[in-house]
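All protein chains but one are shown in place.
== chain A ==
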Amino acid sequence: MNAKRTDLLATILIDLIVASVVGILFFLLAYILTAGLPHVSWSFLTGATDAFSGAGGIGVQLFNSFYLLVLTMLISVPISLGAGIYLAEYAKDNWRTSLIRSAIEVLSSLPSVVVGLFGFLLFVVKFKIGFSVISGAIALTFFNLPLLTRNIEESLSAVSRSQREAGLSLGLSKWKTEIGIILPVALPGIVTGIVLSAGRVFGEAAALIYTAGQSAPVTNFADWNPMDAASPLNPLRPAETLAVHIWKVNTEGLASNAAALSAAASAVLIIAVLLFNLGARLLGTYLYRRVTASK
């Protein structure tokens, strides 16, 4: 076979593979949205759930999902940023660093249900925090840390060494160089990593069943004092998320329209993830332009 034909065949094959990946995604999206959207209404989006049957709206769960996501990110982004900077910039190439790297890999391969049970035993039972947003957020942080750390490390390492040399040659400290010069360049990659891990957090159910709990007590959306028991911001209240809600309605829901409820909730979950991705990307692009002065 000549080179031209080989290339043609390879191109067709690759195109087919890409088309099938995109096709599967669109099929899934279309299926979930057409099955769920007809059942979505304003009262569904904002209403409260009937605790016994699981029927009713998903307002609280939707809020819980976002709140849990924000809390998880608030905990995990700073930690993984520190760890990523350490690994990319400060860690020497020795057995200790490779031990740290393998530890991170092991952490990322832990099954989510195991992490959930661990969180249940440690935070919920041992520390007596109970089923709560904060227990869930810490458990999710365990998932997030390895992914984010690796992503941040790789994004930082991908920035040319000559940029570091330029910073150092101007008498800047390693830290100033890293934070002020390298980090802005690595920002798009880091935002991608945050978006990917946020998608996982948003869709996670197994680990949350045992930590954030399966109940969504009615909260008072007029009370924004995190100290109040009924406040949506109270990190110590149990908080069923949307993904957990879908699981619960499907497995033990007693509502007569359980299938429609979970389809609708799934559609909302998908749309929320897509919106979050889009928002994070726009924010990332905006920040990148701001710090690098590129148009």
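Definition applied: a residue touches a chain if its C-beta (ideal position, glycine included) is under 8 Å from a C-beta of that chain, and two chains touch if they have at least 3 such contacts; residues count from 1.
Here is the rule we go by: contacts and distances are computed from a predicted model.
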Hidden chain of the complex, named as in its UniProt record, picked from "Oligopeptide transport system permease protein", "2-oxoglutarate oxidoreductase subunit KorB", "Protein translocase subunit SecD" or "Phosphate ABC transporter ATP-binding protein": "Phosphate ABC transporter ATP-binding protein"
Among A:Ile32, A:Ile181, A:Ile194 or A:Ile246, the residue in touch with the chain that has been omitted: A:Ile181
Out of A:Val40, A:Leu233, A:Ala259 or A:Val291, only one touches the absent chain, namely A:Val291
Have a look at A:Ser41, A:Ser102, A:Ser173 or A:Asn225 and name the one touching the chain we're not showing. A:Ser173
Contacts of chain A with the absent chain, listed as residue ranges: 160, 162-163, 165-173, 176, 180-181, 184-185, 291-295
